[in-house]
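Only one protein chain is missing from this complex, and each of the others stays in its spot.
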Amino acid sequence: MSSTEIGSFGVEVERAETEARLGPSRPQPEPKWSNLHAPDARLACADAVVVRPGARELRLFVANPNALAGLLILAAVIVAALVAPVLFPGDPLAMTGQPLQWPGQSAGYPLGTDQLGRNVLAGIFHGARVSLVVGLVATALGLAIGVLVGAIAGYFGGWIDTLLVRVIEIFQTLPSFVLLVVLVFIAQPSAPTITLGIAIISWPQVARLTRAEFRAIREKDYVMAARSLGFGSARIIFGEILPNALPPLIVTSSVMVATAILMESALSFMGLGDPNVVSWGSMIGAGREVIRSAWYLTALPGLAIVLIVLSLNLIGDGLNDALNPRFAEDRR
Amino acid sequence: MSRLLVVEGLSVRIGAAEPVKALSFSVGAGETVAIVGESGSGKSLTALALMALLPRHAQAKGSIRLGGRELLSLEERAMREVRGREVAMIFQEPMTSLNPVVSVGRQIVEALQTHEHLSRRAVRARAIELLDLVRIPDPRRRAADFPHQLSGGMRQRVMIAMAVACRPKLLIADEPTTALDVTIQAQVLDLLDTLRRELGMSLLLITHDLGVVAQWADKVVVMYAGRKVEQALPDALFGAPLHPYTRGLLSASPRLKAGYTYRDGPLNEIPGSIVSAKGEKGCPFRPRCAVARPSCAGFEPELLPFAPDRLVACAFPPTFVGGEIVAPLGL
Partner (left out) sequence: MAAAQRIGRTLLRTALHAAPTVLGIVILNFFLLKLAPGDAADAIAAQDGSATAETMASLRHTWGLDNPTLVQLVTYLDNLAHFSLGTSPHWGVPVIDLIAQRLPGTLILMAVSLGIAIVIGLALGAVMANFAGRLPDRLISVVSLLFYSVPGFWIGLMLIVLFSVTLGWLPTGGAGAIGSRLTGLAAIVDKARYMILPATSLALFYVAIYARLTRASMLEVQSQDFVRTARAKGVSPLAVTVRHVLRNALIPITTLAGMHVGAMLGGAVVVETVYNWPGLGRLAFEAVMGRDSNVLLGILLFSSLLVIFANALVDLLHAWLDPRIGAHA
């Protein structure tokens, strides 16, 4: 029992004794009338309320100019990724042009060529495919694992919870990127191993978040109601609790995709990327050799990375403002 | 009795709303004045306006004169000198009103160091004296405690100690006992009254608790929807309430009727709640008034004196109260 609980228990006893002696006191005013710092009314009724993201949140999101900008940029990148094989058929690693042409120097190569004569613009378009695929798949995997682990830990509690929390802690103590390097190193670099590796380093954060949400929602009235109706655990987890735990997960997922793209590009830069695929990170890594004379080779792919990650972060911010109204008010 | 605080025509505007409208009252030296009203009546905003602690988007107009000095025209720097030294305030929630990571002794010391220039040792000694003054046992040891280590009543005493540290002439207490339990309430109010007498302070008590008013106030101001609707001495107010709102308040309070228990019958309620303080014509209480007449919607009633120190803002107060004819002075 915390000290506040003990305090109010004492109050109850005193009030009962006073009433017994003097008769009932006047009705106490409701807390929501307290003058300037009214407690959050939403919190007070929160036990009964079901919160699911819906049309209102969508409207809030769309009304946010930053989020819209992010969405537009992301859409542009997705389109680029989709049309890459159409616009630039053939292998982007093929050495087709004169090496080390600057952007704008030659008509067929609007962004120039690298030291092996490869088309930079083609590389950027194709690189979008890698970034997006790795980012999205790794995030999806990480979410799946993390939600499962977090839900089980948060819902069942007890020794399962203690054990899983330990496992999460172990993964969170190991420095993420170093672990990723180790995993890819062991499993030999390729797109699938990189994707799996990123999923493995990102699930703990999701699990932690999910567990916290589940622990909070587990005590709510509508969950108790479901249990008293005899619903099985799986049904309650997936039917009652998970839909209400979604908002922070949705916000986290966009940040996770951004992080995954950053990690993949860092790996490729270091030479641990998929050797058969053009990735923005590998372009930067290759361009490092001629950085003094041809710095556009490092600048351009990097700008592409910044754009896509920025767009995802803007979207994440927008989602946060739409789904967490309390924080949005601070921003106003 | 000289008047320490004179408030005239105070209005507070927040956006389009006017939560305090043309409020006038005064507090004499060494007097306890109670401002009574329900939540939303504007009493807390009045207190904040006196301290110039209104939120950024609120504006105050009118006149607030403390000891002859106009406070509303002071710029922030000068006002900071006034706060804590000439007028001090204690708040409703002692738990959240104290800095959780600083010891209570240090917070009192801060109050002292802001206005007085004493040596560190003198200030520390004074802080312990103050803790003793507000009757905290073992003050020397308690000074090193943090707020979460003290009970609610003790925290409120610490707040009082901080407030009276520099011997202000006026102490504003905004609902000082609402967050405390019943037996502690009496102790804190008793302490406030004792300090008032010992330190020669005036006390402005803001409360919605009529029992507090009956016991401790020298003068009562009743507020409704940002306006003063009645003012009287406590005996007169409770014996013969004239404004319909006051009458409603009193009949809703069983404690004041001797021997009345809940078994005697249901409490009278005042139906409805305060409508928003936005440009409504006519008497603000009309929607909830039991004796309202159609003409009440046409104009806002003036505050009329019914006796020295007896003001009522109602167009149709009762003419017979307690067997006597009641009428405004001058009629």
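Letters are used for the chains, namely A and B, taken in the order the chains are written, and counting of residues starts over at 1 for each.
In this section, contacts are C-beta pairs under 8 Å (C-beta built on N, C-alpha and C of every residue); 3 or more make two chains touch, one makes a residue touch a chain.
Computed from a prediction, not measured in an experiment: that's the story for all the values here.
S.K.: Looking beyond the chains shown, say which of A:Leu74, A:Val223 or A:Ile305 touches the absent one.
M.R.: A:Ile305
S.K.: Given that one chain is not shown, which residue among B:Val20, B:Val33, B:Ala111 or B:Leu311 touches it?
M.R.: Of the listed residues, the one touching the omitted chain is B:Ala111.
S.K.: Out of A:Val62, A:Leu87 or A:Val182, point to the residue that touches the absent chain in the complete complex.
M.R.: Only one listed residue reaches the unshown chain, and that is A:Val182.
S.K.: May I ask which residue of B:Leu5, B:Val20, B:Ile35 or B:Met162 touches the chain that does not appear here?
M.R.: Spelled out, the listed residue whose C-beta touches the missing chain is B:Met162.
S.K.: In the whole complex, not just what's shown, which of B:Val27, B:Ala60, B:Met89 or B:Leu204 touches the removed chain?
M.R.: Only one of B:Val27, B:Ala60, B:Met89 or B:Leu204 touches the chain omitted from view, namely B:Met89.
S.K.: Can you list where chain A touches the absent chain?
M.R.: Touch with the absent chain occurs at residues 2-3, 37, 66, 166-167, 169-170, 172-183, 185-186, 188, 258, 262, 265-266, 269-272, 281, 284, 288, 291-292, 295, 298-299, 302, 305-306, 309-310, 313-314, 317, 327, 330-332.
S.K.: Since one chain isn't shown, list which residues of chain B touch it in the complete complex.
M.R.: Output for chain B: 51, 53, 80-85, 88-89, 91, 93, 96-103, 110-111, 114-115, 146, 148-149, 159, 162-163.
Assume only the chains that are shown with their structure count from here on.
S.K.: Using the average of all C-alpha atoms in each chain as its centre, how far is it in Å between chain A and chain B?
M.R.: Roughly 50 Å separates the two chain centres.
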